[in-house]
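A short write-up of the structure that comes next.
Complex shown without one protein chain; remaining protein chains in place.
Chain lettering (A, B and C) follows the sequence in which the chains are written, and residue indices restart at 1 in each chain.
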Amino acid sequence: MVKTKKAGVLGATGSVGQRFILLLSEHPEFELSVLGASSRSAGKKYVDACDWKQTDVLPEAAGQTVVKECTPENFAECDVVFSGLDADYAGDIEKAFVDAGLVVISNAKNYRREPTVPLVVPTANSEHLDCFSERVVAARKAGKKQGYQICNSNCSTAGLVIPLKALVDAFGPIDKVIVTTMQAVSGAGFSPGVPSMDVLDNLIPYISGEEDKMEWETKKILGHVSADGATFENIPDSELKVSATCNRVAVIDGHTECVAFSFKSDKKPSVDEVKKVLNDYVSEPQKLGCPSAPKKAIHLLEQPDRPQPRLDRNRDNGYAASVGRVREDAVLDFKFTVLSHNTVIGAAGSGILIAETLLKKNLI
Amino acid sequence: MVKTKKAGVLGATGSVGQRFILLLSEHPEFELSVLGASSRSAGKKYVDACDWKQTDVLPEAAGQTVVKECTPENFAECDVVFSGLDADYAGDIEKAFVDAGLVVISNAKNYRREPTVPLVVPTANSEHLDCFSERVVAARKAGKKQGYQICNSNCSTAGLVIPLKALVDAFGPIDKVIVTTMQAVSGAGFSPGVPSMDVLDNLIPYISGEEDKMEWETKKILGHVSADGATFENIPDSELKVSATCNRVAVIDGHTECVAFSFKSDKKPSVDEVKKVLNDYVSEPQKLGCPSAPKKAIHLLEQPDRPQPRLDRNRDNGYAASVGRVREDAVLDFKFTVLSHNTVIGAAGSGILIAETLLKKNLI
Amino acid sequence: MVKTKKAGVLGATGSVGQRFILLLSEHPEFELSVLGASSRSAGKKYVDACDWKQTDVLPEAAGQTVVKECTPENFAECDVVFSGLDADYAGDIEKAFVDAGLVVISNAKNYRREPTVPLVVPTANSEHLDCFSERVVAARKAGKKQGYQICNSNCSTAGLVIPLKALVDAFGPIDKVIVTTMQAVSGAGFSPGVPSMDVLDNLIPYISGEEDKMEWETKKILGHVSADGATFENIPDSELKVSATCNRVAVIDGHTECVAFSFKSDKKPSVDEVKKVLNDYVSEPQKLGCPSAPKKAIHLLEQPDRPQPRLDRNRDNGYAASVGRVREDAVLDFKFTVLSHNTVIGAAGSGILIAETLLKKNLI
Partner (left out) sequence: MVKTKKAGVLGATGSVGQRFILLLSEHPEFELSVLGASSRSAGKKYVDACDWKQTDVLPEAAGQTVVKECTPENFAECDVVFSGLDADYAGDIEKAFVDAGLVVISNAKNYRREPTVPLVVPTANSEHLDCFSERVVAARKAGKKQGYQICNSNCSTAGLVIPLKALVDAFGPIDKVIVTTMQAVSGAGFSPGVPSMDVLDNLIPYISGEEDKMEWETKKILGHVSADGATFENIPDSELKVSATCNRVAVIDGHTECVAFSFKSDKKPSVDEVKKVLNDYVSEPQKLGCPSAPKKAIHLLEQPDRPQPRLDRNRDNGYAASVGRVREDAVLDFKFTVLSHNTVIGAAGSGILIAETLLKKNLI
């Protein structure tokens, strides 16, 4: 195991940052090199700066690393920088990093809607990463570093678009989607995150901003790169209608989403054909041999009472989506239930797999 | 408070039976007269026969009542009989009771699909009870007792049809409904009911038989009585398509349902018109002055994060449905989230309110 | 129902304040007269100033009341003032109120350890309230208002001292107590209160400051008034050793406490004698006929798996403690499990019952 690339983490003490550290500490290709956090934490050992809340023990080496401020200079050696910054800080800091020639993969929402920034769920639309190829090649020829920004999607979007992408690839455009989510509390972080009074013997039928994110992001991820590779175009509202209803439930990890949808074409596949396409789907990171790529991007479950968050969220270490209950819908064409791990393929893990894909594509 | 009518309870030791006992013990009109259970319990005091699991203390008088076997002879004095029997037993016993001239209001599923049996959510379609008027009048003239059977709906159907009925009354037929439920564990009873391993840090994306019940029952409840009043006709599938997805979540009481729907007519109301109709809806049991009728059959909630099961399920003692998040839908016309108390308006309470309505209609 | 006394609430928008409002809105003797909160809320209608989080609907009249700042002038008309203030504010405000001749019953911890302030769990040591009798009589003769301060105990102390007091009254001093608690999340309020990540599939084996409070408060509540009635003396550590371990668990309301204890005397009662004393215990508020006094201060439960928080916390509207599993202990003399409602007899309800007792004692 030779770690060939240096990685930095912005917002290292937060909940997403902690996940990045866990995933990078045992990573075969990326060396955890710089940990950045607020000036309040800078200068302290990570173990002292951080209220570690993961179920895995804090890796010793990471714990002993001294936290730095989030300036491009401090991260100059990094081949890739993962950002778990809060949206309040991500805007300025990430821009400064990209301007300084760094590659930033961000979990923050700030730049997701920028037409020049790819919004990537790696097992769904990693081909969007190719938009940087020409620029990187040109910069390398010129002996320069090409900074660029990539965003991973909102956690609830990830689980939705993976099966949709598989189906669109096989059967052509989907033009109607109605999705109702039951989302885990870990998506809201832990200080304070979701209050216990909200989810004990209760659920919250609303997550601020979430429905709009799911509806918008789905149209970008399933959308197209412009001819010159420079900008991304959402599928227009007239061609794809997405209706999302988002709920918070008493689950630690794993978003469950009940999805009904219709294909644009009048020529409908059968339920068995839909299932086969989901089961056979192979994403680009799998083909490229990315070390974190799931064995199967989609696990098709046939038991009637699956997927379940506690039993299925860790399939392929949380990088797979699990789809069950595939059946015809009385109103739209089909429906299914999809589960994805919101802190892995829905957040930090997505960032890692994007970086691995960039490496295989020779973009870092 | 003069209790003018005698009531019996079948399946008195079960979870639904226990709720009937609580509701009847303090009822202003019905006197809890006979408690029936299996031969294993018969002959014992109720307090000894029953594993009482309610949050309210077992009423003293009910506890001291000696349990009887479920024969029509034992219930001959009853003006109305509430059945909380398991489906395994309800079929034969309820039929025998009706044949013996008793009025049976059942929570069991056995006769819900009988064309001659009204399926009633009292704040939605209590007018279906009128089908018995002529027969009761004729029998009374002849000095006989007219037995008949009524079923209350499945718990998850109740919350759905109340707002739908209000909207159909105001704006004409609804032809498409997609509903995703998050259902409480109390709906499954308590011995053993839902295992804790299923809902701690987890949810179950499936409830056996539940989706079909919701889809079918909705079409009967919103359907029509035949011209001669003798049979009920579902709205045909061609005119109303209902798609239900049912999930079990870690909530004790209160089913939450996310609903999207379309009106048949091209002339659509506005969101504000939809809200006003829901808010202003007055059901027949309210108009009749039934003692358990809710002050409002539908509570329209405007806060974005409501209804919540723990905070809203007990509105009007659980006889009201709470509707929130009313808004336009990207795929169908509108969507909202409805909460109803599954063991009150969704089960035993529905039975009580049906009986009160029968009494006001002079049918018992 | 003639409401003869005017009541004010300090900290009305907080979780304890909300409970005071619910309890006072339907109170037969106290009229909810003034609502006080921070300057941020002052001037607004209560319904607009408050994020209402109770399972009962906000009473209409209270919702329309305009919130005032917490100054003695604003509460001058009040016969009694209930304080749900945070400890950060309670110290100064409550002192100013008492100095202005007002009677303050506080849920805050600030003055609990003042030797001149009675610390009262009303069904345990309401006789401590008599310390004010002479002063009140003298002040009335002089045509003045006598201000004074009373504190209710910490929520976890209340459940412990009620059965201990019953036993001490019957069998003489208890000299050793080991108690382990499993406490509900509502004790920590709701914004943010206990994070959901702390209690979903988890518990927290520590509550800051709680163990010390339980150990100390128990010795004051079971302690004595000085001869001149002016000061309270704890039972000395040499005569009563209390060891508390406090845990937070995934329960909404109701603290469960596993208690082992020994009597000082070598003459030990039998288990049946202990049970009988607990079952027969009648507290002073019951004897005085206080409207909120429980029918039984202690419910002795004989089923082996009781008390349970969800099933037993609301006995006598939450004013009773439930004791079960009374048995001999292998190390100390006896052990039992006690459950009490932390927001009723453990907080706001205790304040109300103290006020009712004061009224019956002619002290307000």
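Simple rule for what comes next: a contact is a pair of C-beta atoms (placed from the backbone, for glycine too) under 8 Å apart; a residue touches a chain by one contact, two chains touch by 3 or more.
Because the structure is predicted, anything quoted here is derived from the model rather than measured.
Asker: Among C:P115, C:G172 or C:P205, which residue is in contact with the omitted chain in the full complex?
Answerer: Touches the omitted chain: C:P205.
Asker: Pick out which of B:V104, B:C131, B:L160 or B:V199 touches the chain that's been left out of the picture.
Answerer: Hidden-chain contact among the options goes to B:V199.
Asker: Using the document's definition of touch, tell me which of C:M182, C:L222, C:V274 or C:A297 contacts the absent chain.
Answerer: From the options C:M182, C:L222, C:V274 or C:A297, the contact with the absent chain belongs to C:M182.
Asker: Pick out the residues on subunit C that sit against the missing chain.
Answerer: Residues in contact with the chain left out: 176-178, 180, 182, 198-206, 208, 215, 237, 241-243, 245, 247, 249-253, 256, 258, 260, 304-311, 324-325, 329-332, 335, 337.
Asker: List every residue of subunit A that touches the chain not included in the displayed model.
Answerer: 53-57, 200-201, 252, 310-311, 314-315
Asker: Contact with the hidden chain only, please: which subunit B residues?
Answerer: 53, 185-186, 190-201, 250-252
Simple rule for what comes next: only the chains that are shown with their structure count from here on.
Asker: Using the average of all C-alpha atoms in each chain as its centre, how far is it in Å between subunit A and subunit B?
Answerer: Taking the average C-alpha coordinate of subunit A and of subunit B, the gap between them is 43 Å.
Asker: Could you list the positions in subunit C whose residues touch two or more of the other chains?
Answerer: 53, 200-201, 252
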